[in-house]
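Missing here is one protein chain; the remaining ones are kept as they sit in the complex.
Let's look at subunit A:
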Amino acid sequence: MSEKFDAIVVGAGPAGISCAHDLAKGGANVLLIERGEYPGSKNVMGGVLYRKMMEDIIPEFYKEAPLERPIVEQRFMMMEKESALTFSYKGLEWGKEPYNNFTVLRAKFDQWFADKAVQQGAILINETVVLECIVEDGKVVGVRTDRPDGEVYADVVVLADGVNSLLAQSLGFHKEYKPNEVALATMEVLKLDKKVIEDRFNLEENQGCTIELFGDATKGIVGTGFLYTNKDTLSLGVGTLLSGLIKHKIKPYELLEYVKNHPMIRPYIQGSEPQEYLAHLIPEGGYNSMGKIVGDGVIVIGDASQLVNAIHREGSNLAMTSGRLAAETVLLAKEAGDFSERRLDHYRVKLLDGFVGQDMKKYKDSTHHFEKFPQYFEQYIPMINRAASQMFTVDGSSKWEKQKKIMKDLGSTKEKMKLARDIYRAWKVVK
């Protein structure tokens, strides 16, 4: 492997495949290196793939890609131990072209997507770990792999090696993450009859539903749970900041069991059979945890550069857009014959100017805020459940009396002031 490529992309996930696809399409000689047996074999997500950013890479992909269900309803459950306040939006416009998003199973989808990059001319090699970047005179000029004579050279190396980007870290682009900058998510894929899924989730054929779970799903720890419908399986998972698990000494798989057995969730999954158990980290430090993402001869994309919008459970779309912009940048650099940091900085500028950077900045303080002030999840979600129960329980007391009781339940004047202040603060970090 002493050949020299225009670009080497490390990691065949949504970011890396997008980048390799567009590079090959633009005429570049590109090598895509994946450490797993096949693309997708190491990749995990809850399951929502966003149509727009995927179509920016492959128009009308939904006509042939292995997708599960187009999502027509998104529900949000604020959970207490034996209750939940739920709101949802269901819109049939999401059930037809051009669609909004889809559930996917990544092992299948990523293989299909990588095939598309190969069809464009990218060279994919699996079962290969990149051990380090080869740096000469401060410039990244290639990678060293775990294959015999495994050195490969390129004008640009694109790091799409995921949340555990040991490569970006070893280049000094970011420090080791702290436990409050990553969320540990565990999930199970549960087999359930297609018709049963449709009945339970109020769906027609080829419609899907996502439910995001807040509050008691994470026992009040900062994080969320999720329940997504696939064709004939459900994906049920729960993720919390690693710091939360450490602080509360909770085993992640026991938390997952807790969610599976929660009275608000159990009826949805009853009779289903677990098919796979998965654990993965999600980079949730946000904008403030993003390190350097461009250097001489190197660009960092996707999870490797912390591109996740935790508030809106978006990640794969940010990854794809970053991959696309990296490809665009490398093609421009190739034309100019200049692969310096200054030239490649085009990627960073485009990324931060677009929706990715805008959204990362918008929510830059949110994870930290909700970690610092646990009362949102611990106290306020139970509080709104009690208020809803009070208001909707017909027991002979007047609605005015009920409102009074709800106000009283909020606590002393001091506690009400604190609540008002917290609501204002929460508004400020997400506005």
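Brief remarks on what is shown
Keep in mind that, in the parts below, a residue touches a chain if its C-beta (ideal position, glycine included) is under 8 Å from a C-beta of that chain, and two chains touch if they have at least 3 such contacts; residues count from 1.
Basically, contacts and distances are computed from a predicted model.
Not every chain of the complex appears here, and the one that does not is recorded in UniProt as "4Fe-4S dicluster domain-containing protein", selected from "Cbb3-type cytochrome c oxidase subunit", "ABC transporter permease", "Carbon monoxide dehydrogenase, medium subunit" or "4Fe-4S dicluster domain-containing protein". Only one of A:L31, A:M45 or A:L213 touches the absent chain when the whole complex is considered: A:M45.
Of A:A65, A:V135, A:V196 or A:L278, it is A:L278 that touches the chain left out of the display. The chain not shown here is touched by just one of A:T128, A:T218, A:S366 or A:N385, and that residue is A:T128. Taking the complete complex into account, A:N164 is the one of A:T86, A:N164, A:Q375 or A:S389 that touches the chain left out.
In the full complex, subunit A touches the hidden chain at residues 35-37, 40-45, 47, 105-108, 126-129, 145-147, 163-164, 166, 176-179, 182, 184, 186-189, 233, 235, 242, 245-246, 249-253, 257, 260, 273-281.
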